[in-house]
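Some notes on the structure that comes next.
Left out: one protein chain. Kept in place: all the others.
Presenting chain A:
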Amino acid sequence: MSYRLHLGVFFTGVGPQTIWTDPAFTSHTHIDRFVDTIRTLERGLFDAFFLGEGLRVRENRGRVHELDVAGRPDAITQLAALAAETTHIGLVATQNTTYNFPADLARRLASLDAISGGRAGWNIVTTDNAWTGENFRYGGWLPHERRYERANAFVETAKTLWGGAPVDRHDDLIDVTAGPTVPARPVLFQAGDSAGGRDLAARHADVVFSANTDYDKALAYAADLRERLAAYGRSADSLRILPGAAVVLGDTPADAAEKARYIQREQVTGPRALAFLEQYWGKDLSGYDPEGPLPDIEPAEGELDPSRGTIAIEHRTGKAERIAGWRKLAAERNLSLRDLVIEVTPQHSTFVGTPSQIADEWQRYVENRAVDGFNILPQLLPGTVEDIVDKLVPELQSRGIYRTEYEGTTLREHLDLPA
């Protein structure tokens, strides 16, 4: 049997991956642009459209970060509006379990599922970030090591309410007395890659939005996850794996490579390279030339704060060693400040090539069950989305690994999940 490929688009709405300097870019906040995007995706028979979440505007050294796109809607509100503009595509809201009330969020997700005719998904994320918590009633209440305990308890609460039963639970993680919601069964997505995240996925998730995109990593990850599923009595086929991926299409391999180079240089502009290093130096570096050498001054005392929202907790310490490593790498390879940042910036795995090349590669992934599909992070708006739908989708269809029409109406049906 040839396994089917499933596709989503992850619309982050913040961060450097969206090339706002591109001449074709108009707006990433206007509702009409969201409607255009999701209708194009529905024409391309996509499984799902995802919205990201970030509950504090990113900052750089205490000041709002100016260089990236920013400004996004409440995900559930936006998806409820987009539900009225579409008929099939799944609508996935990223929502965290730390700074939400369980009964309130469960009710809003159930409402989205009901109003869209069974198309809602919830991308479950956690945070311990007290800086983000400064926008909420109980900022910083949850210790880092307990964030997945809270997430599991939160998801259990939501599932109970969706299933038609009340919840009356009072402990140090959950304090709720609430009645059931409208009947609902949103598809549960999970993105965390830590052991706690994988465990939450194995217990509760229908889909994982993983970071393991490279072929060998994807295979190993799939094996690990299927083992964990078995430990919770779930079948290997009860979970879909959709890693994040960027896609750069060209009419020829050289054309695609050139476009990829353009995207990378636009993503790491000189000012962005300086701002990236300022997070680690903790000092104003605006006087340095991005095309010159790394700053020769020493960084500020103290470890990193998470105020950009982009630095994983394991990277918030040990900056002295990190900076020493960068200096060594820049010296060895004679890299400018900006080239060094391009080299060390975490990149989402990118597929670069002609539609036929990428379709061949994805066929290998899906037939060997390294993945069940991809969740695509668009870099050019509307270019990435239009290119994929108009050029890559037909190649996938001709290989028999992608649908030629929607066979069901719910997100659960699109993903071939157990009923």
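Some points to look at:
FYI, a contact is a pair of C-beta atoms (placed from the backbone, for glycine too) under 8 Å apart; a residue touches a chain by one contact, two chains touch by 3 or more; residues count from 1.
To be clear about the criterion, contacts and distances are computed from a predicted model.
Taken from the listed names "Ger(X)C family spore germination protein", "Luciferase-like domain-containing protein", "protein-glutamate O-methyltransferase" or "L-serine deaminase", the protein name that UniProt assigns to the chain not shown is "Luciferase-like domain-containing protein". Looking at A:N135, A:S235, A:N368 or A:S398, the residue that reaches the missing chain in the full complex is A:N135. The hidden chain makes contact, of the residues A:R56, A:K159 or A:K217, with A:R56. The chain not shown here is touched by just one of A:I115, A:A257, A:I323 or A:V344, and that residue is A:I115.
Along chain A, the points of touch with the absent chain fall at residues 20-21, 29-31, 35, 54-57, 63-74, 76-78, 80-85, 99-101, 103-104, 107-108, 111-112, 114-115, 134-137, 161, 170, 174-182, 269-272.
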